[in-house]
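Only one protein chain is missing; all other protein chains are in place.
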Amino acid sequence: MDEIKHKLNAALGQAVRGRVTRREFTQLALASGVSLAAANSMFTKAWADEPKKGGNFKVGVGHGATTDSMDPGLYPDQFTGTALWGTLANSLTEIDADGNVVGDVAESFEASDGAKKWVFKVRNGITFHNGKTVTADDVIASLQHHLGENSKSAAKSLLKEVASMKADGPNTVVFELTGGNADFPYTVSDYHMPIMPKKDDGSVDWESGIRTGAYKLEKFEPGVQASFTKNENYYKPGKGWFDTVQFLSIKDVAARTNALLSGEIQYMDRCDLKTLDQLKSNPDITVSEITGYGHYIYVMNVTQKPFDDVNVRTAIKYSMPREDILATVFLGHGTVGNDNPIAPTVKFAVDPQPKHTYDPAKAKEYLKKAGLDSLSFDLSVADAAFAGAVDSAILWKEKAKAAGIDINVIKEPDDGYWDNVWLKKPFVASYWSGRPTVDWMMTTAYAADAAWNDTFWKNPRFNELLVAARSETDEAKRAAMYAEMQQILHDDGGLVNMLFNSYVEAHAKNLGHGKVAANWQLDGMRVAERWWFTS
Amino acid sequence: MTAQAPDLRSVRARRTLWENTRRTLASAPFSAWFGMIVILIYVIAAIFAPWLAPYGEAEVVGKAYQPAGGEFFLGTDQIGRDLFSRLIYGARNTIGIAFVTTLLSFAIGGTLGVLTALKRGWLDQAISRVVDAFLAIPVLIFALMLLAVAGKSIINLVLILALLDSTRVFRLARATALNVVVMDYVEAAKLRGEKMGWIIFKEVLPNILPVLITEFGLRFCFVFLTIAALSFLGVGIQPPTADWGSMVAESKTLITFPVRTFPWIPAPFYPAMAIALLTVAINFVVDWFLHKTSGLRDEK
Partner (left out) sequence: MHPVLKTVLQRLGLGLLTLFVVSVLIFASLEMLPGGFAQAILGQGATPETVAAFNHQLGLDRPATVRYFEWIWNVLHGDFGYSYAGAGGSIKQSVSGIIAPRLYNTFFLAIMTAIIAVPLALFLGIMAALYRNSLYDRAVNAVTLTTIATPEFFIAYLLMFFFAIKLKWFPSLSTVSDSTSIGEHMYRAALPAITLTLVIVAHMMRMTRAALINLLASPYMEMARLKGVSQRDAIVQHALPNAWAPIATVVAFNLAYLVVGVVVVEVVFVYPGIGQLMVDSVSSRNMPVVQACALIFAATYILLNLSADIVSIITNPRLLHPK
């Protein structure tokens, strides 16, 4: 009976995340001897626990630094992202729980001229926290903040394709792009690009913290906490349930866990995987796990020896014990990668064949093809790339010996890793937090001219398809193009995609929520807007 | 003159070194004995680690967090390495690193301290001011910065900690030596025209040695703790090298949240206890040594 109960509970959990339908759940429940009515009510309860207003919601986040600032162009991570964007502000668009792009401050958007021209309609009559109405000028000033010669914004490169922005009346913004991009609405959903009020001098007011979101800023102490109160005039119906919200920066994972256990916070991100079973067994706490778009990778510079030989690359891909690494270093929390950077949940994702699994015999075979008996190379790693990069590399080194591959693991300093190691050393550990579309991901990291092309891989066919797919409006043709691109990257690229990491988070049982988004941690960084207390 | 020397000795035979040691040891209290035995065990473990440890230092031999007993004496760690083996290799690395670091810091700090005490003048002033500045910067944060500058490797760690520690040793050596350099026998040596090296090593050093050796014991222990703290802050000894301080830091979440496979003693306790036991042992021996050499008369 216990086992069945356990399975039912698991299924309920799946149902909440939208992976199990009501029918599937009911069938399972009936099979285990639960009546139809009971099964139905269980499902309904789990899926739609009636949202309730009120409560003080406290979140412990494993990021946050004393150098954090209100400038959205410089939001470095989950702390500023979740608190100062997801709680406080809105972008033009947002990614919903199913990974689709929908309007946010923009009510609607449409493309013309082969997706080179985009028209965004600003939602009518919505206001900033100070009561001022949001207009097209505010939108333009907000995005202009990231552009221009002196911009220090991390979003500068995202918006580099914007040739011009114009207001057409108070509620319409027209973007002209340098080339067609069917995914432009996704780009402007980024957490670096909240809509902020324009100042009289034409620049944007990012300092005051006046935004449009479900909560108003009460106090922000960089590296310590950010607290918010409810915005009574919020325009999104059925969002923003709490009276107050507080984000605490708790970088030490043990301290974060203890704070959740002792009830000082109700939500924590980045759980400690080693002690997760203990946490799960606590009756007051729910552990949630979402496989997002983010992935942990090792990238080689394909222009350098010995990685310039595709057979060597393939041999290396077959020498990595992905399953073992996932099981030991990440304790199973993730999905093994297959040298395709597109997460399975992203639209147009495919799973290229043959799968790159651990196969020392095959690796040897490819080495032979490359005319080698054995292979030795340096691998530069640091936990700055991702937590577990060093342990994974050491495990890889141990197992790759069987394929005649000798990996010399070099632990690089965390400080300055992205500066001195990434894009500089021939084979390095890296990560991407992923992108919600195929185009965005490929353009960011695998296009021949991408600033972040960390494999220095320039495949003519791939790049030809990339450009063609952007303005292709026929879904089927576009899907075929994207499938081919993913296959080429899998076979030929310098990317070893070890795994897609899971967001493992935990929260108090008395929190309710809908389907959880996968695009960022903390329910797409909008946990404060989307969740509520059930009791 | 030289012919008479053997005669003198035959009158009253001097105790041999061995006999001296034996007599001294016989009078050692229990705590000193305990300390010496513990240190001996650690030294043996450190020297013979590859023969004593059932598995390799970095060898992945099982699943993560396998329970103690059976195949793995103390269970396995977070990526399935044998904890007992790592503990033994840890003795070698931890003690080795701490020993080299402390030795180096005494070589630098001690020599400079005695030298400046003898020479005084502008060199003394200059070195003392720089040392004061070093002392006034928190060790941990300064070590963190210097490690970021130099890059994280064991050699850099040893050099940086030795440098920072040597400033502390310098102060002590200089202060103690100042009391000695005014003695008549040092003056006499200077008048004889002895070389500086001779005066330092033959006249001054033997007389400040007890103080330095005591300090050596304490500094030696502090090095473990500094490395543990650095590992906690994300620098320190680099994996897969087994080091007790890093081993405690790596498994810190298990202190408040023991994983089921360690039902009685959570994993981080072993390396922590290894550090604590060694520190206590060294201090017991140092206390006894101090007591012997300082001629403290503690009646009753």
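Chains here go by letter, A and B, matching the order in which they are written, and residues are numbered from 1 within each.
To be clear about the criterion, a residue touches a chain if its C-beta (ideal position, glycine included) is under 8 Å from a C-beta of that chain, and two chains touch if they have at least 3 such contacts.
Only a predicted model underlies this, so the values are computations on that prediction, with no experimental measurement involved.
Note on the undisplayed chain: of the listed residues A:154, A:310, A:370 or A:479, the one touching it is A:154. Across B:45, B:162 or B:249, the single residue that touches the chain missing here is B:249.
Among A:252, A:284 or A:464, only A:252 touches the chain that is left out of the view. If you put the missing chain back, the residues of subunit B touching it would be 31, 129-130, 132-142, 144-146, 148-149, 221, 225, 228-229, 232-233, 245, 248-249, 252, 255-256, 268, 272, 275-280, 283, 296-300.
Considering the complete assembly, subunit A touches the hidden chain via residues 65-71, 74, 76, 149-154, 156-157, 206-207, 219, 221-225, 248-252, 254-255, 258-259, 261-262, 264-265, 413, 415-416, 418-420, 422, 430, 451-452.
Methods note: only the chains that are shown with their structure count from here on.
Mean C-alpha position of subunit A lies 48 Å from that of subunit B.
Listed in rising order, the residues of subunit A touching subunit B in the complex are 253-254, 257-258, 272, 274-275, 277-279, 327-329, 331, 383, 390-391, 394-395, 398, 411, 413-416. Interface of subunit B with subunit A (complex): residues 58-60, 63-65, 78-80, 147-148, 151-152, 234-235, 238-240, 251-260.
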